[in-house]
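The following block contains the structure, expressed as C-alpha cells.
The other protein chains are all here in position, but one chain of the complex has been omitted.
Moving on, here comes chain A:
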Amino acid sequence: MDYSAAQSGFRQRKLQHNMRLRNSSVDGPDGGQLFDDTSAAGPANQGVYRNQQAGPQAAGPPGQSFLSDPMSNLAMVYGSSLATQGREMVDKNLDRFIPISKLKYYFAVDTVYVGKKLGILVFPYMHKNWEVSYQQDTPVAPRFDVNAPDLYIPTMAFITYILVAGLALGTQNRFSPELLGVQASSALVWLIMEVLAVLLSLYLVTVNTDLTTIDLVAFSGYKYVGMIIGIIAGLLFGRLAYYLSMLWFCGAIFVFMIRTLRLKLLSEAAAEGKLVRGTRNQLRMYLTMSIAAAQPVFMYWLTYHLIR
C-alpha cells in the first residue's frame, strides 16, 4: 500500500477514517443488504483506496464516484450509524432473555479440554483433584480447568444421540423422518424435566450453592456420551455388548456425578470425607446420591427401546 507516499493532510486522514468506518459497518451486520453496491465497495475496497490516492481520475470502479459525492457520503455514514444502532438494540433485548455473554463462557473450550473431559467421563476413577479453580470470584473458563462444566460436550452429545438413534431405528426398519423429531423432543423433554426436578430439590433442601441452571443442564447432558457409546456398541456387537457398556458407563457417570456434586453441594467438612452428623448434611448427601442415581436410570430409559 503506497498511500503513505501520496498526499498527506487532514483530508487524507479523514478519508482513512471514513474507510475504516465503512469497513467495520459492512463486516458487522449483513452489510450486503444495507448498502446497495457492497459488491463494489467490499472486495474493491483496496481498489477504491488506491484510486483515491491517484486523484480524481474517473477511470475506476463505480465506488470512486460514489464516494466523492458528499451527499452520498453523508447518506452512507447515516446508514451505517443506523445499522449499528439497530444491532445494539437487538443485542440488548436478546441479552435480556437469553444470557448470551454467560453462554459464551460455557463454549470456551479447546481440543485438549474436550479430550481430557471425555477421558474423565469414561474413566473417572483415576482423577484426583475435582475442584473448580476460581479467578477472583468467577469460575475459570473451561479451557483452563478440566473440572469446569461446559456446554459444548453436552450439546454435541445430544445431537449425536439423536443421529445415532435414527441410525439404530434405521437398522431395524423402523425409521421415518418424523421419528427423528419425536426422539429429539422426547429427549429434550426428559432433560428439561430432570433439570426442573433437580432445581426443585435444590430449593427444598436450601443448599447455598453457586450451581447455576446452565451448570445443571451441562451435568445432565454429560450422560449422553455414555448413551451414544452404548448404542453403538449394541449396534455393532449385539445385546451383550450393549448391556456391558451401559453397565460400565452407568458406573462411570455415577462416580463422576457424585465426585463433582460433592464439592458443590456438601459443606466443607463433609466434602472432605469426614462424617458430619446433622439432618442437613444427611439431606444433602441423600440429594447428591439421588441426583447421581437418577442418571443411570435415564440412560437406560432413553436407550433400551433402540436396541431390540
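To be clear about the criterion, a residue touches a chain if its C-beta (ideal position, glycine included) is under 8 Å from a C-beta of that chain, and two chains touch if they have at least 3 such contacts; residues count from 1.
The rule is simple: contacts and distances are computed from a predicted model.
Student: Missing chain's UniProt protein name, "Association with the SNF1 complex (ASC) domain-containing protein", "CTLH domain-containing protein", "Immediate early response 3-interacting protein 1" or "AP-3 complex subunit beta"?
Tutor: Matching "Association with the SNF1 complex (ASC) domain-containing protein", "CTLH domain-containing protein", "Immediate early response 3-interacting protein 1" or "AP-3 complex subunit beta" to the record, the invisible chain is "Immediate early response 3-interacting protein 1".
Student: Check each of A:A75, A:M89, A:I192 or A:L247 against the chain that is not shown and name the one that touches it.
Tutor: Looking across A:A75, A:M89, A:I192 or A:L247, the contact with the absent chain belongs to A:I192.
Student: Looking at A:L103, A:L204 or A:A293, which makes contact with the chain not pictured?
Tutor: Of the candidates A:L103, A:L204 or A:A293, A:L204 is in touch with the missing chain.
Student: Could you tell which one of A:L82, A:I159 or A:V182 touches the chain left off the display?
Tutor: For the chain that is not drawn, the touching residue is A:V182.
Student: Go through chain A and note every residue touching the omitted chain.
Tutor: Within chain A, the residues touching the omitted chain are 178, 181-182, 184-186, 188-190, 192-193, 203-206, 280, 283.
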